[in-house]
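Omission of a single protein chain aside, the complex is shown with its protein chains in their original locations.
All chains are identified by letter, namely A, B and C, in their written order; residue positions are counted from 1 within each chain.
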Amino acid sequence: MTPESLPATQPALLTVLLFGITRDIVGQSSLSLPMPADGTVGGLFATLRARYPALAALRSLAVAVNSEYAFETDPLHPHDEIALIPPVAGG
Amino acid sequence: MTPESLPATQPALLTVLLFGITRDIVGQSSLSLPMPADGTVGGLFATLRARYPALAALRSLAVAVNSEYAFETDPLHPHDEIALIPPVAGG
Amino acid sequence: MLEISDQPLDVAAVLRQVEAPGAGAVNAFVGTVRNQAGGRPVRRLHYEAYMPMALRQLEHVVAETRRRWPMLQAVAVAHRVGTLVIGDVAVVVAVSTPHRAESFAACQFLIDTLKQTVPIWKREEYEDGTEWVAAHP
Partner (left out) sequence: MLEISDQPLDVAAVLRQVEAPGAGAVNAFVGTVRNQAGGRPVRRLHYEAYMPMALRQLEHVVAETRRRWPMLQAVAVAHRVGTLVIGDVAVVVAVSTPHRAESFAACQFLIDTLKQTVPIWKREEYEDGTEWVAAHP
């Protein structure tokens, strides 16, 4: 085995829950994604926008970490509950 | 009979309904009063204030004629339904 | 529905009156008897209305509300008279409109104006006496 293939060097996987129109855009209700290189919410946004250009057309898009709205600079951890929050429309 | 005692020269009587604190002030739920000399709501106000000085202490006092708030210059007629309206406090 | 009644008010029934297929928003105000007024414990309230002037003036209030909010779908007002105890419902005002903001504004205008113009009076009963509310400055 080369060092590159050791489990310790593989990026951790994040699970991202999808709701509303983001579930329709992605075509599934959750995504498994590698931890972004910078380990932040902003890095995750970049990955998602690159893979799913339709997300850019939404009125707004937020990321929630453990049931709270997150800032782009917030760090992500492998066991966080992460969700993509398209424009809400309760009431 | 002198002309003064002829029925035609006696002033018409008005009935004034009393509610809330005005009923307490007057001590009865309606009053029979002569038509004021000028035949207006303002004249009736003057008669009432002279007889019941406690009315002047109220926050406001209105006269209603036939279920509508009346102006001081409005004329009164013997068959009008007249009421004294102290400050209202519904709700 | 405009009602002045000496029977207990049914809040849910008043709300049902304003349901309408074009109305996405209902706002309701419910006024109840508080246990105190200005820090003084209240035991009971006695409401009286001058009927039919109260109903007439209520109609004027509703007409003016409709004039200001032409999109108003339905209005219902029920006011209690007689003797009420703490927690009893004294008044219910409900309106329905297509959208939310108008429902709040119209309902608030309606109850504010009702309190200013509809000939209803209330006498508060305390441990040691009674007083006509708002009678004196």
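Assume contacts are C-beta pairs under 8 Å (C-beta built on N, C-alpha and C of every residue); 3 or more make two chains touch, one makes a residue touch a chain.
Only a predicted model underlies this, so the values are computations on that prediction, with no experimental measurement involved.
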| item | value |
| --- | --- |
| Chains shown that the absent chain touches, full complex | A, C |
| Absent-chain contact - pick from C:Val33, C:Ala49, C:Val62 or C:Ala135 | C:Val33 |
| Residues from subunit A at the interface with the omitted partner, ascending | 17, 19-21, 24, 57-59, 64, 67-69, 83, 85-91 |
| For subunit C, the residues touching the chain missing from this view | 11-12, 15, 19, 21-36, 86-87, 98, 100-101, 103-104, 107-108, 111-112 |
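In this text, only the chains that are shown with their structure count from here on.
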| item | value |
| --- | --- |
| CA centroid of subunit B to CA centroid of subunit C, Å | 28 |
| Subunit A-subunit C separation of Cα centroids, rounded to whole Å | 51 |
| Where subunit B touches two or more other chains, by residue | none |
